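Every protein chain except one is present and positioned as in the full complex.
Presenting chain A:
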Amino acid sequence: MTTVEEPKTTTFDDNDQKPVGFGRMLRKEDPRLLRGRGRFTDDVQLPGMLHLAILRSPFAHARVVSVDTSAAEASPGVKAVVTGETLKGLGLAWMPTLSNDVQAVLATDKVRFQGQEVAFVVAEDRYAARDALELIDVEYEVLDPVIDVRQALAPDAPLIRDDLEGKTNNHCFDWETGDADETEAVFARADVVVKQDIVYPRVHPAPMETCGAVADFDAVEGRLRLWSTTQAPHAHRTLYAIVAGLPEHKIQVIAPDIGGGFGNKVPIYPGYVCAIVGSIVTGKPVKWMEDRSENLISTGFARDYIMRGEIAATRDGKILAIRTNVLADHGAFNGTAAPVKYPAGFFGVFTGSYDIEAAYCKMTAVYTNKAPGGVAYACSFRITEAVYLVERIVDCLAAELQMDPAELRLKNFIQPDQFPYTTKTGWVYDSGNYEPTMRQAMEIAGYAELRREQEEKRARGELMGIGISFFTEAVGAGPRKNMDILGLGMADGCELRVHPTGKAVVRLSVKTQGQGHETTFAQIVAEEIGIPPADIEVVHGDTDQTPFGLGTYGSRSTPVSGAAAALVARKVRDKAQLIASAMLEVTVADLEWVKGSFQVKGDPAKAVTIQQIAMRAHGAGDLPDGVEGGLEAQICYNPSNLTYPHGAYICVVDIDPGTAQVKVRRFIAVDDCGTRINPMIIEGQVHGGLTDGVGMALMEMISFDEDGNCLGASLMDYLIPTSLEVPDWETGYTVTPSPHHPIGAKGVGESATVGSPPAIVNAVVDALQPYGVRHADMPLTPSRVWDAMRGRATPPI
């Protein structure tokens, strides 16, 4: 177990002097990004490149009667206009989603959400392409839309998916977990039962860089190069091969620098396919970059769960059971990107961090006339919703029992000696030690003092709230025996090659979107083989350059690829040891590894460095019998279990009673992500997630009017936190290594997004206690808080 104290922000380590190992290290990717020399998809400029723009439906639900492209085709600079009918001829009008549903690339029969792709234009520049869109004449027959998810299964609801054979209603899937009867029995004998309807509204990841692609199809070679904003280049390549019938070895998917992903860049969007078709049709490279409105109205949304939470407990605060019923809005196509056997993602961890007797969840997912998606926005495959449910309902129980919410949680935690702990829904938590994490958060917050301050303020009529959440995440999907995406096992490859001079290159299947993989993975390898991180190049995001693997989402890079990097480095080290034994003329057993060298035990003067070994591996002279030249290795890592990070968050809010404006005064986050590789990067991941939490809890929501018009279609309407809405974050950490991960690391990318919304909402509800408020749904905008204060809080959708 390695932990490193974080230095003050004014002291810094120099990359070149950095010894091997973990700890704060400046990022290797920064120099190019700071100089404007990053290379994002929209920065790609190829000779003769054309530009593609997409015509989108203005209606949520309408029959496409006719599409007249003649005027558009005659528009200056236009090279091609393609409609759904054109694609139908190529067999490409529909494509599979990552959830075994199908989605229209370009509409042929109907449009099913506002913003759906109807046709595209390829032209000489962006402006000419947009001009021509205006000239496409589409005749629609407008149909009644299904917007209110609660009405989607009504007998008279309009049928959305008449493209699916035999489909007669808007039902998408049912899913359940846990034991209904056992849970009912526990509820029947419980002293206290609390119920609460809880809505997690539809939100959007809205990365600063929108989605886009540059496709370059070489008809002579039959070869496709595709630069695209993808978090999963290898999975995308395989799916393009399957969908388009192109040979996989002739497809190169390149994910260059990515301007934030947050799950928004996991799915394959129609625009990517359009860019490929555009290049095939015109014989030229074609660029498609969506604008902000297109990003917000058509790409992967997140959440949209309507949940009924129920919790059963004894009078003295022992939680016995949790039960929930969920109505899930999946939009017009089931575009969720979750492992196939997990249609509700990992929502099954809704039992949280508590040792309980029974649990049950029943979920119904439906189609509506809204954009597809569902798993995005750093949600850890729906754990965001699960943690919000359990942490809200536990707070409701605390209010009912008039117990302190911290005390209630401490009383019910799974205890350290219970790990590995199998939950009532079948998840095996690998390790955890919850109480020290909780205590540390309370100590940083000055919890008792805050409660005293709150009491004084309440006496004066001031509204101050303290909110707690405690989460356990399940990340690092996943064991391939039960986790795959469209049949692709969720394992990740890694290759490590040490050059003769002792410099190394490590090749990853995962892809950073800002998480700092080029630094963290160099540190992981450095720790194992003793080559300084500055001498290790991390190659990622190019399917021609890297081994197969499923990519970066669900906080899986460190748990899966990080393990692969450590293990491939150990393989190289094992070979280095064989070579060292020959160089030092001793047996392998006589050698010990001391960061960067093999030494003869008891005689440290007799030693060879990894660099000397690398030269020998490639150089003149004999190697031991059976040892090949070179110093490199490759593996494919299949995790034996998920990893389970946890954390304790405390939020302090003040609410202006006159305006109902919520101000987040303080936020304390204590995270336990196991072994910490680069504390600076971990802190950054946490800060970003906390900011997402403020956005979702207080500001962000994708809503629709009754006709299905998206009301959050620009950043003027979809509000994202700026520097003024968030406090200076306060963080701490504990370290409980994962027992099955080679270096004990657990992953942290989504922890704060998962853990922070309930802390903020709990704080707001706590502040509103004098008004008798037990629950209010996100986003807690001034108007919604005002309504809650006046006893007329309504669900947001």
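Quick notes
We adopt the following convention: contacts are C-beta pairs under 8 Å (C-beta built on N, C-alpha and C of every residue); 3 or more make two chains touch, one makes a residue touch a chain; residues count from 1.
The rule we apply is simple: contacts and distances are computed from a predicted model.
Remark: of the listed names "Outer membrane lipid asymmetry maintenance protein MlaD", "(2Fe-2S)-binding protein", "NADH-quinone oxidoreductase subunit K" or "ABC transporter permease", the one matching the undisplayed chain in UniProt is "(2Fe-2S)-binding protein". Within the whole complex, the absent chain has one touching residue among A:69, A:299, A:431 or A:513, and that is A:513.
Between the chain not shown and the residues A:216, A:683, A:750 or A:777, the one that touches is A:683.
Taking the whole complex into account, chain A touches the unshown chain at residues 9-10, 12, 26-27, 29-31, 33-40, 42-43, 45, 125-127, 205-210, 257-260, 262, 289, 291-293, 513-516, 680-681, 683-684, 687-692, 714-716, 720-724, 726, 728-729.
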